[in-house]
Each structure stands twice: as structure tokens, then as C-alpha cells.
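The structure under discussion is supplied below as C-alpha cells; questions concerning it will follow.
All protein chains of the complex are present and in place, except for one that has been dropped.
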Amino acid sequence: MKGVMSNKFVITLYVLPALILILLLIYIPIVLTGYYGLMDWNGIGKMKFIGLENYIELVQDKKFWQSTWHSLLLGIFSTVSLVGYLVLSLILASKIKGANFLRKIYLIPMLLSSVAIGQLWAKIFDPTNGMINRLLVMLGVDNPPLWLADSNIVLYALFIPIVWQYAGFYIIIFYAALKNVPEELIEAAKIDGANPIQIAYKIKIPLISGVIKVMVILAIVGSLKYFDLIFVLTGGGPNGASEVMASYMYREAFSKYNFGYGSAIGFGLLVICLIMTWLIQKLLTSKEDVQF
Amino acid sequence: MVKKKTVSVLMSLIMLVSLALVGCSSSSSTEESSADDKKVIKFMHLWPEGSSNAQFSIVKDIIEEYEKEHTDIKVETEILNPDQYREKLKVLASSNELPDIGMTWSDGFIKPYVEGDMLAPLDDIVDANLKDAFIPGVKESYAVDGKTYGLPLELNISYVFYNKEIFEKFNLDVPQTFEEYKNVVKTLADNGVVPATVGAKDGWPASFWFMYLADRIGGSTILTDVIHGKAKMDDPAIVKAAEEVQNLVDMGGFVKGSSALSNDDAKGYFMNEQAAMFLTATWELPNYTTSPDVSQEFKDKIGYFKFPTYEGGKGTDINSYVGGPGVGLFVAKDSKVQKEAKDFSAYLVKKWGEKSVTDAGVIPATKVDTDNLDLAPMYIEILKDLSEASNVTTYFDTQSSPAVSELHHDLVTALFGKQVTPEDFVKQHADELAQEQE
Partner (left out) sequence: MSKIAYETETNATLLAPYKSSKTLGTRIGYGILYFILGVIAIVQVYPLVWLFLFSLKTNQEVFGMSPFAFPQDPQWGNYVKAWTAGHIDVYFFNSVIYTVVAVLITVILASFVTFAITRMYWKLSGLVLGLFMAGYMIPLHSTLIPLFNIFKSVNLIDNPISIILSYVAFNLPITIMILTGFYRTIPREIEEAAVMDGCSVHRIFFQITLPMTVPVLSTTVIINMIYNWNEFVFVNTFLSSDKWKTITVGVNNFVGQYLTDWGAIGATLMISIIPVLIAYFLLSDRIVEGIAAGSVKG
């Protein structure tokens, strides 16, 4: 058995094309990013080698750590929302009427590009004409919040559209995972008198734990490098209150022409992602992956 | 044995990949040479047909005319929207791949490109073809160390545009002084009308207010002096200007939550008559005069006034403006068709000057003879103002380096959102400027 399934020729054949592609198109850029981080370079003209100066500055840069914290908060928020998506997926994957239709509908926001979603939410959050505040004024609230203009709530206000936008992504994966759970196991448990919550908790969730683990990693890493909607809606403002790592990187490299420093931020982001992934792996591997 | 196989597979894969790459590269290179012996000038601009139809059409017509006159030249355009244009220019510059002709902004934007030795000086064609063609002082915005690297296409100055109907309703007169302006604000705010709309999220629209106040309080050269290290950012006049901005915010002088509104969001309040005033630049003129997308009823309600003077301020001349050149043309230093590119860009600038006001409602950087043109009254007035202007202070963010400019935008947003104090506002500027002048 092991003989066939450890055929080195086949392994090479299967892995190599993809590996070459990511080595060329992802790893060379990663190495170059780290290298540009050693330079004083505005992106135009000559580079000047300055050793670790950018990285030392990065470690001491309050703005960087603030943006890191914001990104981490988004990561935590996204991870917590996974619970909601999982519950929703459990409902949709069970045989209730119309589940199929509802599931399709729930994914629609995911199909829209960030340009559209950004516009929509700018309209929703507008302090005077926006949907939320019009509703609040109608309900008799005198001074409704300014949402994106209020540096104390802007970050949390931004989490809502981000989490909403990605709902479909996670639901579709959880759903597919749940559909993969063998029907016989569930039937058997029912016959044994297990109630639905027990079935979900004891059978369904453990069986898809591998998928859940991957989703946690995706949610956290995805949040750490998240950029689109924040850039469209607030540009990291006001006063840096919604700055995240990727928007900070972009602004330094492309708007301020500090390409060297921007690269150092990009590289720092990668390192933080790696550390977080390692931590999640450590935390989650205590529960053995279920194999059968 | 397994090893041998692995190696052979590896080799064949690498061969395959490289073959594919070679195959593509050869096909693309043949394509280039097949452009039937014509010299190709690559021209990148930022007026897509969709959003800037008038500008797009003018440029397209000029190219066609030029190609008819010069049968050995082909002008190939690549068109991107302004944000993406900036991003792509950056990537192209980093790889030394600039197009033969492209667009650039003045002062702070063009400087790194000149210092990186990317652009060709254009004084020769200015002397030959465009002598005295430009409005005085505009071309100089594209000069570094005495050499001109950009041919300006646009010139904008800023005014306060206002809704005459709203002003009449509350018996308001056009304010001449800042004190009068504050009274206007007070009346409007008391009556629940948004006095002025501003898209402070984008930074630059809000900076108009700050710049004008600094101009009126500290004199018309103060901001330029700060950039050149001749004045200090923490000058009391500048602190005062920042304080006055926040006074206006406190009075309810601006639309609510302006620090989260983009210029477009903010403009909506004015276009829908929810706000009485909008401090913006002359690029908005088509919306108040010729644009077919805006109702005549609305256009008739719109007037403009010059930014009021400040009692006791040094900038006593109401004919001093905040404004600046918009985009101009550059020619890449490494261009293989540099001579042709220079010739075409001079041609473009000239023809652009003839057509831009009438066809696109854009005020060109070249002198306009209004006598023979059929223009909306507002244009005639503004072109007259421009000829009588005592000073045009180029936008602070245009003059400063990209890093200071970006910081300035962030800080102005925070100033309008009251997330920084005026003192902190000037201090953070001063620190960044000092760091740069080291």
C-alpha cells in the first residue's frame, strides 16, 4: 500500500508544477520585498543600501503597531463571526424547506466587487443622508453617531461590512464540508436517540474540524492582510483610527514614495502572519484531527 | 532509479515552462516590429472615455490630426483612471519603463522623477514652439533647478460656490470678510441648513479651507515659504488658520461627519441643494454651466465669490487665490523617439489650449483669447479674474513632497474631525518638514 502511495515520481509530478509557479511568482517577490526593505528607495531611480535601518524603525514605529493591533482586532472579529457562519451553515445543510434557495441567496454579496460594496456602505454610513442615521433620527435619536467619522467607532463600524461581505465565502465552504459528512453516521446517531444538538456537536463538527481549522487560519491571515474596503471607505482615517497593516504599507510605498520602508512593512506583515499561523496550529492541534 | 526519473521530470518541466515563456515572448516581439515601419510614440493619459469624455475626445482628435500631418508617426495611447494611473506610473518608473509621453502633476510630484533622472528637459521645445504661450508662472511649477520638465495643460483656482436661492431665502449677502462669513454660517446653521460641504476624508478638499485662511491671515506667500524653509509651519498665523478651521467646525459650519466624506460624497450635498456653499476649484465649472447631466434650474442658482479677507490679516488682497496647475505632459528621458515625442507634446499642448475651454470646460494653462469664443458668462468672468489675479498660491499638497503631502491630507482630515489640536497639527507638519530638510 505504502509503496504505491509513496511513489516519488508521482509525487514530483503532482507537486512540482504548482511549486515552481509559486516559487517564481510569490517567493521571488517575497525575497525581493525583504531585500527592498534594506534599501532607502523612493521607487524611482537609485537605491541606497541602509542595512536594517528600516526594520529597526519598523519595530519602534507606533503607527505600525497600532495598525497591527487594528488588523488583529479584525482577525479576532472575523474568527468569532465564524461561529455564526457555522450555525447558519448547519441550518442550511439540514433538510429544511428552501435551504437550497436560501443558501444561494446568502452568497450574493460575495459576488460584488469592492467598488460596489464600498459605495453601498458609504451610503449606509453617511451621517446625514445615510440609511442608518435616517432610521435613528426617525426613531427620535437626536445626535446619531457619525460612524466612519468618529475615531472611536470607525474600526468597529468597518468590521460590519467586511464580515458581511465574507459571510458567503465561509458559509459555502462550511456547507460543502457538512454535505460531506456521511449520511449513515447521522442516521445511526438518530437511531441511538441523539438529539440534533448532540449530533451537531458530537458528529458533524468533529468531522469537519479539519475544515474549521483551515477556516480559522484563513480568517485570521485574511484579516491581517485585509485592505480593500477599508481603503475605499476611510483610507485608514480619521487620524489613523482605522489604519490596518496593508493600508499602512500601501500608503508608505505608493503614496509617500517610501518604497523601502513600505517593503519593510510588507515583510513585517508576512512575519506576523507566519507567527499567528504557527500559534493557531499550536492551539488547535491539541484536538486530534478526526480521521476514519 | 527513482532519482533519475525525478531529475528527468524536473528537467522536462523546466523545459516546458521555458518553452512556453519563449513562445510567448517571441510572439509579442514580432507584434511590435510589425507596426509597418512607423515610429510609435507611447502616450499614457488619465482621461478615460467613460468619465472624461470631453477631454478624451479632444486628445483623440488631436492625435488623429497629428498622425495625418506626420504620416510616419503612430501615437499609441494607454488610458487609466487617475488613481490607477498614479499607481502604474510608480511601478513603471521603478522598472525604468516610463511611456514616451505621460502625464505628471507639478512641484512635489514631478521632483522625484526628475531626481531619478527619468524625464527629459523640455526647454528646447518651449523656446521653439511655446514661447509666451503659457500663463506666467505656471510652467515654472514643473521646473526643477531651472529646467522645465513638464508642459502644463490645466490651471485651476478655487472659489466658494454658493446657492443663490438659499442665500436669498435667509437674506444673506455675499461675505467680503471672514467676520461676515461667520455670520452667514451662523444664520444658515441656526436655520438647519448645512452652510458648507467639504469632503474632508480625501484631505485635499478640506485643505482648501486651511490654505485660504493661512493665505488671508499670514499673507499670500506664507505657505510657499514654509515649503522652501523660509517660514516656519508653527508660525502663529498658521496656528490661527488651523484654529479658525476648528471654530467653523464648532459653529456647525460644515456638513456633519465631513471627515468620513469623500469629495464626491460632499459634492452630492451641494448638487442636491442640501448645502449652501462648496469651496472647490474651477474644474467643477462644467457642472454649473455646460454639463448636460445637470439641470438648468440648478445651474441658474449657482454663483461664486472670492474667499473673504480676514480682519487684521496680512493677506489683504481678495484677488489672491489658492490654486494650481493640474496635470501636464512629460517626455521620458530614455524614450527612443524622444525628438518625435517632444514635438508631439508641444503640438498637443497648443491644440489643447485652443479646444479645452470650449469643448471640455477646462481652463488651460495656455493663454486664452476670450474675444472670439462663445463661452458661458461664468467662464468669461473667471478668465477675467485670472488675468487680474495678484497671486496664485499653488496648493500646499502639490508643492510639498509626496510624504509631506500625504501627512498633510491625514492631518487636515483629523483637523476637521477635531482629532488633533491646531498646535499638534502644525507641530506634526513641522516635524516632517524638518526631517526632510535634514
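Which chain is which? They are A and B, in the order written, and residues in each are numbered from 1.
The rule is simple: contacts are C-beta pairs under 8 Å (C-beta built on N, C-alpha and C of every residue); 3 or more make two chains touch, one makes a residue touch a chain.
All figures in this text were calculated on a predicted structure; none of them were measured in a lab.
If you put the hidden chain back, the residue from B:Gln274, B:Thr289, B:Asn391 or B:Thr421 that touches it is B:Gln274. One of A:Leu90, A:Ala157 or A:Ile230 touches the chain omitted from the figure, and that residue is A:Leu90. Contact between chain B and the unshown chain involves residues 20-21, 24-25, 28-29, 44, 46-53, 55, 78-84, 87-88, 91-92, 94-95, 97, 264-265, 267-269, 271-272, 274, 283-284, 286-287, 293-294, 326-327.
Mapped onto chain A, the footprint of the missing chain covers residues 1-2, 4-8, 10-11, 13-15, 17-19, 21-22, 24-30, 32-33, 36, 43, 84, 87-88, 90-91, 94-96, 98, 100, 102-117, 119-120, 123-124, 129, 131, 134, 164, 167-169, 172-173, 175-177, 179-182, 190, 195-197, 199-200, 207-208, 210-215, 217-218, 221, 224-225, 227, 245-246, 249-250, 253-254, 259, 262-263, 266-267, 269-270, 273-274, 277, 289-292.
Here is the rule we use: only the chains that are shown with their structure count from here on.
The distance from the centre of chain A to the centre of chain B, with each centre set as the mean of the Cα atoms, comes to 35 Å.
Against chain A, the residues of chain B that register as touching in their complex are 2, 5-6, 9-10, 13-14, 17, 86-87, 90, 93-94, 112-113, 115-118, 194, 201-202, 255-262, 265, 268-269, 274, 401-403, 406-407, 410, 413-414, 417, 419-420.
Those residues of chain A lying in contact with chain B across their complex are 8-9, 12-13, 16-17, 20, 42-46, 122, 125-129, 146-151, 154, 233-241, 251, 254-259.
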